[in-house]
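For reference, the structure I am asking about is given below.
Omission of a single protein chain aside, the complex is shown with its protein chains in their original locations.
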Amino acid sequence: MAHTAERIASALEGLAHELSTGKDGMCSVRVAASDVHECVLRLRDRAQFETNTFVTAIDHFPKEPRFEGLWQFMSVAHADRVRVSALLPGTEPKVASIVDLYPGAAYAERESFDMFGIVYVGHADLKRLLMPENYDHFPLRKDFPHHGIEPDRLYREWDRRRRERAAVSDHSEIADQ
Amino acid sequence: MSTSQLFEYTPGTVDRDDPLHGELMELNMGPQHPATHGVLRIKVVLDGETMREVEPVVGYLHRGKEKTCESLGWRKFFPHTDRLDYVQPLLNNCAYAMALEKLAGLEVPERGQQIRVLLMEMSRIMAHLIYLGTTSIDLGAITMFFFTFKERERAYSLLDAYTGHRMNNTYVRIGGVYADVEDNVAAGIKEWVNAFPKAIDEFETMLTGNRIWFDRNRNIGILTKEQCKAWSLTGPNLRGSGEAYDLRKAMPYSGYEQYDFEIPVGTVGDCYDRYLVRIEEMRQSVRIIQQALAKLEKTKGGEFLADDRRYVLPPKETVHQSMEELIHQFKIVTDMALPKGHVYHAVESSKGELGFFVASDGTSHPVRCHIRAPGLMNVQAIPVLMKDRLFSDTVSIIGSLDFVMGEVDR
Partner (left out) sequence: MGSLKPAGAHGHDDFGFLATRVDELVNWGRKNSLWPMPLGLSCCGIELMAMIGPKFDLARFGAEAARFSPRQCDLMIVAGTLTWKMAEAARTIYDQMPDPKWVIAMGVCSSSGGMYDSYSVVQGVDSILPVDVYVPGCPPRPDAVIDAIMKLQKKIEREKPIELLLQGTAVGEYDQGTKRFLRAPNHGIPTTRSGEMLAPGEWKDR
């Protein structure tokens, strides 16, 4: 989409970026991790990308930098899309949150944190979304096994506490099965 | 609308020690609840009947689909896509297949596209019937549940005859669909779809002019266009707020540009408008299905699967007889590799924009397969709409936002 690329290039003038077009015809912008917020702000205000489609990441383990953060936006007015990507380090990956620009990115950032461990700085409520809150691991990392590590650990702890309560209580409704 | 007004919801702003508040009660609308449309948990802090703090908790159906895609590989993931938004399985299949076809640079033949459009629109109708049935029964209009499920049963029998299973059909393959639409199936679908507008009329008779339905949905859960876009809402939620944006028209796929249909748009952006939008979408889907059936009549005997032996299984008869086809079959089943690249493809599902982001490094297993689920964004809008409203509006709002936990949690 030639005019999309032009619009994006003019919006991002002055900001260091690499523009490319993917197999799906979508413009892809590569920026430094520290420039993500500025890039997204410009895309929203100058290029009319009003809505955020997803926020996620790719784990390139064992290559460094390990994570490739991805942000994709759609313009309803122009009916086109853009994808922003930035490479993040493997140890303590941090990037600015775009929740102040797109409140709809809140859950997507929480999910990305839950699955990869990427911290979105500035997110008011960055806790796990899909896994239980006190879960220890980041499932979508490549070094996490598909079957999981002790998947029933939290349940077994809860179950032990439940049986202890049942043993001392008069109520037989907490069955011993 | 100023930027600050878009982001009206901030968590944790209730001052629980304020003496002017009544006693606040924390209520848990647990993961198991008839009206939460699946395993959604909503933690509510109530001040009398008014909700002061609302926090949805999701993840009770997280099955690790994205990780599963990485370990299973491209082909074996198709059944998993069915079970994402399980009320419209074929639509999810098509979305995933189209993303892979973009990656592979594969062109689906015309008849294959027409069959896909037929299946996608049938799935859309069935998904909207679920919305109608479950939202009505939650609001007390119990008869609507039976009416909509009766219509769904009719569609199920047709899909059973065609695909072999009522739901979770997994009928779509890379390059087309599994098998052709036979004459008896096409005739059955034609009969069903021609009788369907009368059923929609029945639904409208029961609900549209109904005083109770109106009172419980009018001016409840109002979203403006800008709010929808800021909160990443798409689909009927966006269209109910007045934005005429439908991916089938804006970024057409699978031959949708050849079909003649309209996009219903609401005005106020409340639950009632979203209901009207979905009813009208069902009528438009009927039009599309009728056109697809007419087109299928014309392309009878045409190819419904692309002819690319790198990705499409050869016909079984040839596999049993020819060495080359046997090798192709073996290669595809065990080790079908897709070319390198990052591709995103989205379709207009009944809930919004359903997209698959697939990243491949040239092997048979994806580097990343991210499922952009519209339901997750719909759930995100729950606190925005429910804050400072009466508790009984919860059911209207959850029903009208319409999400399915299978895709929210993946």
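We call the chains A and B, going by the order they appear; numbering starts again at 1 in every chain.
Basically, contacts are C-beta pairs under 8 Å (C-beta built on N, C-alpha and C of every residue); 3 or more make two chains touch, one makes a residue touch a chain.
A quick note: this is a predicted structure, and the numbers were derived from the prediction, not measured.
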Among B:H62, B:R75 or B:H342, residue touching the chain not depicted: B:H62
For chain B, the residues touching the chain missing from this view: 30-34, 38-39, 59-64, 67-68, 79-80, 83, 86-87, 130, 134, 145-146, 149-150, 152-153, 156, 166-168, 405-406
Interface with the unshown chain - residue positions in chain A: 130-132, 139, 144-149, 151-152, 154-155, 158-159, 162, 172-177
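What we mean here is this: only the chains that are shown with their structure count from here on.
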Whole-Å gap between the CA centroids of chain A and chain B: 22
Complex contact set, residues of chain B against chain A: 6-7, 9-11, 58-59, 62, 64, 66-68, 70-71, 102-103, 105, 226, 229-234, 243, 245, 250-251, 339, 341-346, 353, 355, 357, 359, 367-368, 370, 372, 376-377, 379-380, 409-410
Chain B-touching residues of chain A, taken from the complex the two chains share: 22-24, 26, 28, 50-54, 56, 58-60, 70, 72, 74, 76, 79-81, 83, 100, 102-108, 111, 115, 124-125, 128-132, 139-140, 144, 146
